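== chain A ==
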Amino acid sequence: MTVDLEAVAAAHSGRVDREGLDPAIVVPRETWRQLAQALSEAGVWFSDLTCVDRGETVEVVAQVCASASEQITLKTVLPNRDLTVDSLWPVWPGMDWLEREAYDMFGVSFVGHPDLTRILMFDGFEGYPLRKSFLLETEEKAS
Partner candidate 1 sequence: MIEDHPRVGRLQKDAVTESIVLNMGPQHPSMHGVFHMQLELSGETILAARPVIGYLHRGIEKLAEHRTYAQCMVLVDRLDYISQYCNEWAYCRAIERLARIEVPERAEWLRTMYAELVRVTSHLMWFGSVGLDLGGWTPVIYAFIPRERIFDFFEATTGSRLMPNYLRFGGVKEDVDPAEMEALHAYLAKDLIDALDEFDGLVTGNEIFLSRQRGLAPMTVDQAHAWGVTGPMLRACGSTRDLRIDTPYGVYDRLDWESCTDTRGDALARYSVRMREMRESAKMALQCIERMPAGEVRTKVARVLRPPEGEVYVRHESTRGELGFHIVSDGSPKPYRFRVRSPAFMNVSSLPHLCAGAKISEFFAIFGGIDNVMAEIDR
Partner candidate 2 sequence: MNARIFLTQLLGALGLIVILGFNVIIMDWWERKLVGHIHRRPGPMHTGWHGILQPFADMLKMLSKEDIVPDRADRLFFWLGPAVAVVPAFMALAVLPLAPGFALADIGNGLFFVFAMQTIMPFGYTLIGWSGHNKWSLVGALRSAAQLISYEIPMLIVALGILLAAGSARLTDIVNAQSTVWYAVKQPIGLLIFFITAVAEMNRSPFDMPEAESELVAGIHTEYAGMKFGLVMMAEYTAMLVGSWMIVLLFLGGWHLWPLPPSPVWLVLKLYLVQSGIIWLRGTYLRLRVDTMMEMSWKYLIPASLANLMLVGVLATTFKGF
């Protein structure tokens, strides 16, 4: 381990979740960007960012690599009523499109993102398709 997960998590008032297949650092959203900043300074680079709709909450999940073979998952949980979190764009410029996609598909607002607009869907599209509450036409008919 090149990064001491416990220490990093503790420093950002989070915890380490080792139940899954990969270790995950779960932090409150207030320290989301600080966590990324600290990891970035330790030489960690990012791989992916996405969201998972858990019904009442939306998890923002980022995958980062501490070394070529070492995978860490970063998580923060946002309540449905307030889907805002700090953007990681200032830390990793490549987060630009990933955060736009998360905004497009889940409606999560990333504070500090330079150009938060829809990326895959067209501008007039209503709703956030990857939310569980967004039903496909076939489902609407069935229900």
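Definition applied: a contact is a pair of C-beta atoms (placed from the backbone, for glycine too) under 8 Å apart; a residue touches a chain by one contact, two chains touch by 3 or more; residues count from 1.
The candidates were selected such that all candidates are chains of the complex that A comes from, given by their letters.
Small disclaimer: the values here were computed from a predicted structure and weren't measured.
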item	value
Interface partner of chain A in the complex, by touch - 1 or 2	1
Candidate 1 contact footprint on chain A (complex, rising order)	19-22, 45-48, 50, 52-53, 61, 63, 68-69, 71, 73, 92-98, 105, 118-122, 129-130, 134, 136, 139
